[in-house]
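Every protein chain of the complex appears in place save one, which is left out.
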Amino acid sequence: MKKKILFPQISGMIHGGDYNPDQWLDRPDILEEDLRLMKKAGVNCVSLGIFAWSAYEPAEGEFHFRWLTDIMDRLYDNGIYTVLATPSGARPAWLDAAYPEAMRVAENGLRDRHGLRHNHCMSSPAYREKVKIMDTRLAEAAGRHPGVILWHISNEFGGECYCPLCQNKFREYLKNRFHNNIEELNRQWWTSFWSHTYTDFSQIEPPFSNGERSVPGLLLEWRRFTTWNTTDFMQQEIDAVRRITPDIPVTTNLMELYEGLDYHEFSKPLDLVSWDSYPRYHNDQETLEQTAARTAFQHASIRGLKQEQPFLLMESTPSQVNWQPFNKLKRPGVHKLSCLQAVACGSDSVQYFQWRKGRGGAEQFHGAVMDHLGTDNTRTFREVAEVGRLLQKLAPVTGSPVKAQAAILYDCDNRWAIKDMQGLSQSGKQYEETLYLQYQSLMQLGVETDVISSLEDFSGYRLLAAPMLYLLHEGVAERLIKFVEQGGQLIATYLTGYVNEHTLCYLGGFPGGGLRRLFGLYSEEIDTLYPTDTNSARFADGDCSVIHDFAEILKLEGAEVLAEYTDDFYAGSPAAAKNKFGSGTAWYVGARLAQAGMEKIYRMALEDAGIEIPALPRHVEMHRRSDGKHNFVFYFNYGSQNAVIEHCLGTDLLTDRKINGTLVLPPMECAAVMQPLR
Amino acid sequence: MKKKILFPQISGMIHGGDYNPDQWLDRPDILEEDLRLMKKAGVNCVSLGIFAWSAYEPAEGEFHFRWLTDIMDRLYDNGIYTVLATPSGARPAWLDAAYPEAMRVAENGLRDRHGLRHNHCMSSPAYREKVKIMDTRLAEAAGRHPGVILWHISNEFGGECYCPLCQNKFREYLKNRFHNNIEELNRQWWTSFWSHTYTDFSQIEPPFSNGERSVPGLLLEWRRFTTWNTTDFMQQEIDAVRRITPDIPVTTNLMELYEGLDYHEFSKPLDLVSWDSYPRYHNDQETLEQTAARTAFQHASIRGLKQEQPFLLMESTPSQVNWQPFNKLKRPGVHKLSCLQAVACGSDSVQYFQWRKGRGGAEQFHGAVMDHLGTDNTRTFREVAEVGRLLQKLAPVTGSPVKAQAAILYDCDNRWAIKDMQGLSQSGKQYEETLYLQYQSLMQLGVETDVISSLEDFSGYRLLAAPMLYLLHEGVAERLIKFVEQGGQLIATYLTGYVNEHTLCYLGGFPGGGLRRLFGLYSEEIDTLYPTDTNSARFADGDCSVIHDFAEILKLEGAEVLAEYTDDFYAGSPAAAKNKFGSGTAWYVGARLAQAGMEKIYRMALEDAGIEIPALPRHVEMHRRSDGKHNFVFYFNYGSQNAVIEHCLGTDLLTDRKINGTLVLPPMECAAVMQPLR
Partner (left out) sequence: MKKKILFPQISGMIHGGDYNPDQWLDRPDILEEDLRLMKKAGVNCVSLGIFAWSAYEPAEGEFHFRWLTDIMDRLYDNGIYTVLATPSGARPAWLDAAYPEAMRVAENGLRDRHGLRHNHCMSSPAYREKVKIMDTRLAEAAGRHPGVILWHISNEFGGECYCPLCQNKFREYLKNRFHNNIEELNRQWWTSFWSHTYTDFSQIEPPFSNGERSVPGLLLEWRRFTTWNTTDFMQQEIDAVRRITPDIPVTTNLMELYEGLDYHEFSKPLDLVSWDSYPRYHNDQETLEQTAARTAFQHASIRGLKQEQPFLLMESTPSQVNWQPFNKLKRPGVHKLSCLQAVACGSDSVQYFQWRKGRGGAEQFHGAVMDHLGTDNTRTFREVAEVGRLLQKLAPVTGSPVKAQAAILYDCDNRWAIKDMQGLSQSGKQYEETLYLQYQSLMQLGVETDVISSLEDFSGYRLLAAPMLYLLHEGVAERLIKFVEQGGQLIATYLTGYVNEHTLCYLGGFPGGGLRRLFGLYSEEIDTLYPTDTNSARFADGDCSVIHDFAEILKLEGAEVLAEYTDDFYAGSPAAAKNKFGSGTAWYVGARLAQAGMEKIYRMALEDAGIEIPALPRHVEMHRRSDGKHNFVFYFNYGSQNAVIEHCLGTDLLTDRKINGTLVLPPMECAAVMQPLR
């Protein structure tokens, strides 16, 4: 664990957010007031120009960057740095009029019309050229400004395009992937089914809504292609700005478990990852504690893209958003907790969308630091300024990675394949919820957990959760076997090892690909439960855990029973089992257990692995960062009573208080305890 | 209040409805029977030719009006007048084949195919020309017939078209509206957001479903354009018939709070307004009394388009309809109550869709006076004939306006802007329900209430309800201030004065546009509640009223607290307040109170205003018309017990009984008491 300082210019954490002065150029009084209030709020960095193409290039070939550099100058003079965005996220009206090919074609085959944002074709040479010119000109005009610390490439990349250009590119991609061998493609896609055999790559189309939706291999490859093509588009933007400013790092802002892109692939060209976090606080389905736990899982999933270095919280709202079904205000104190949770989970920034609400447009009612009201005498402003103050206290944490002993395997390919799987049930699959359930189970036990791809090196963890690992990438089964052999704890579930990376079913029993031997069992059948159905698993000690959605009927070949079904025709048969293998243990949970059941199994596995299970009070969330010399342990109390944390030694950075064994944390409070490592 | 007789030819109320003899030309026996039964039912007027284009012009340029004038002759000879329709509501098949541009383009960009009705392009020069010829030929052939008392222009105008012709017309409309100044449009639409700046009017498209849906100003202007273009279409039809028959008044039939057109604008060219009322009696969500109250609100909203003169109930069903999810029969007696309620609310007619059911077509199971059964020995016929008899009794009421002391402001622009507002919540907005809630609250207190646009002169009312007045037209804030200054009671709610007429947010605090001063407060934040959330407002006397959906956090600047929130982090802060201002009072209700809470506030305001609150028994609905010499007071008892109305003097026109202080009204009965004014 080594410190990694992202921005040497800034001593400590970043505090700031999106700033759109281009909307207020006719109001210099407001721009002036912004500077005064940013300083009052402890803002040290803003993101500029995310949707400023029209302001930069109001007519083709006519560039205006002076307003930008003027503002950057004034910001810099006031100690405020700039994250500079390329404006490719939204196209000016003149551009679509001149280059209609920049507009996407939807999955129904109809071309979009001008409007909205985030909807350009990723293939269009004309648009790529326009973007390259823009990015180059922007980098030349402003990229070398001393205030610039980071490139923010485009905005929230996503979506698909079905235009002829993309279709052709998809075919080229497939040719490359299958070594120009159509027979190999037919084999892997099992196109003999329903007479779907292709005799030429030219016959292949993307999965139009009125086209081919019945070839799982095609569906999966189309999703992979979209990631590949979007990454390629982004790479070209990165190349353009790097040519001018080789030393400025680049990022783009990711989204909450976004399904459209494989972020593991997509984030490779980035120097650091950042994301936009908009938890649905105070919703009608969760407690605040649960919402927070879900958010911690999201942070971990982003952190996992670039392990061993901090990420940025690029966007978050200081109050409410405007796009959820119901947009509640954050209750007092929640802003502080949510911002510090991001830091606890590995972020070196707290940034907002946005500094000041625009008077019109789609987001005129999205929360911002500055409201239409125009004064700093608001609850929101005060809470933001308080966060600014606390972030300064947390400066020593900057650059420290998070320290985890366990990891959850989350593969985007696997997620897609499960989603497109035509069987069992659609609504019951819930892969994402299942990932989250593992995270929450481990979090409840006080175990800091990473979320990583199965293609990452996982040999360093002591416990690995691989829920619903339906699709196996090449080599993963072998690496899992080795992991257990060498002493690891592996926890897998129903739906493990069903298909290869082209979604072809393994022959010879699930879990396939060699894992049957590792787990010492196979699944003869899998039952799908209606939402109104339940079963339960009874453990040796009599504990029962309720079962929903899926239940595999297992045949043991060496594994030891952990729990048995209590009901239905398979009552008494194994619901979960473990298999000693080499120096480790492979655990197999054949049915969807409720959280308590999973916690029980994780507890057994942790004990097996010799990982300490800290005695955390209820409703307390804990995270740990470390710079190699100190641990920084964060505690959050979501309960309604004081929480008493024993065996706690160190200094709470937020209050400068020394903790001498017992930390008493009031409700809705947090602590950041710095502990020297011996 | 002055009498306004709409049709001097007819002594008293109109009773009749749509009649489609063109469907029965091969059955002279049935046409003969129709005449006999119309007279038996007290019918004195029918509407002809609404969908008769094919019968008038079966092939292009070949006109047949003789069958029409023959029928008009026979009707007239039997004392039955004609409302004559222009047939533009549905196009013959040959017309669409010859002029495809007459068919609309839907918001997905695809042109409709021939079929249905009410779906012509409003811009098509070809269709406008065809309609002009048709209307002219029809007016020449039948318009001067002595039986004709009214033109019925087309039918239930509505809908939008996205064809190239309409797109161009929209651009021309925008050029005109923004004085050919694209910068002004950009400013008002805040297009700097998301780089949406236009550099030429040619870049603007209507809000296609796969196009620009993120510019609120554009969305609103498109809706205004549709009203403007539809009105222009209708005006051309009016011009055509007026040229031939300058003395025949014109109307068109409107629909229940129809969202697609701003009826305030649209009804300006009309001599009188009429509408089609289809309450969902006996539904599974309301009591009969509530359905009736909702219907009274609808009548008031139509009446408000042409105050001080009666309107017509152009369509209603004598039994059931065929297009609701469940089409129940009207229970015995309900037909009488619903017809007389229309009269009580200001209608001078009771008209039906339709006289006789057609054997086929989309509405073969829509209720009619004459069923497929073919006999007058039916409950429906008897109830219709009874209404015919009672309408004759009500002849003295004819021409008398309704007498209201209060008004509700309902702006179509405001409705559209709220609907398109991207924030807070979609399902929770419920502007229409909120309008209705104000009406019902006032109705419960026995206050006759108009429903008018904020652009109307409202200075004559003593109480004004302005619920959710989110968008302020120019000048409205000033006129509201003056209204209160001069002694008026103004009741406003959360979401008042957020945006200007282009949906640009007011800076400096909501309610904006100058209203912050009037109400003596501002709203710092607005909280959105989930449907499962509630809060409540506690009044000074301890009464509590439940709160749903919205709660503003108010900061008072001079206003006096009326009620405080009981829960959540803003408990104890004001939920409602009032502000003495000049000689009047401005009331601000910061949260969505249930009806009881609103009634309580209205009661206070009425007392403040010195408006008498009559002591009506429960379940009784009251309305009042007046010809300047008499009041005509209508009572309806929706309860299951006799209702005793005290202090009632006059003559019940329905029974010819003198009322001498006490009126005892049996369940499901009504009275129409004529009271001479001193």
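Here are a few things to note about the model shown:
Letters are used for the chains, namely A and B, taken in the order the chains are written, and counting of residues starts over at 1 for each.
As a working rule, a residue touches a chain if its C-beta (ideal position, glycine included) is under 8 Å from a C-beta of that chain, and two chains touch if they have at least 3 such contacts.
Bear in mind the structure is a predicted one, so any value in this text is a computation, not a measurement.
Contact with the undisplayed chain is limited, among A:I10, A:V215 or A:A537, to A:V215.
In the complete complex, the hidden chain is touched by one of B:T69, B:T136, B:N283 or B:Q675, namely B:N283.
For the chain missing from the display, the contacting residue among B:P8, B:G61, B:P325 or B:G661 is B:P325, taking the whole complex into account.
Contact between subunit A and the unshown chain involves residues 108-109, 188-200, 202-205, 207-208, 210-217, 421-428, 502-510, 522, 524-533, 568-569. Even with one chain removed from view, subunit B keeps its contact list with that chain: residues 20, 22-23, 51-55, 58-59, 87, 90-94, 96-97, 106, 110-117, 283-284, 319-320, 322-323, 325-329, 331-332, 357-366, 371-374, 378-380.
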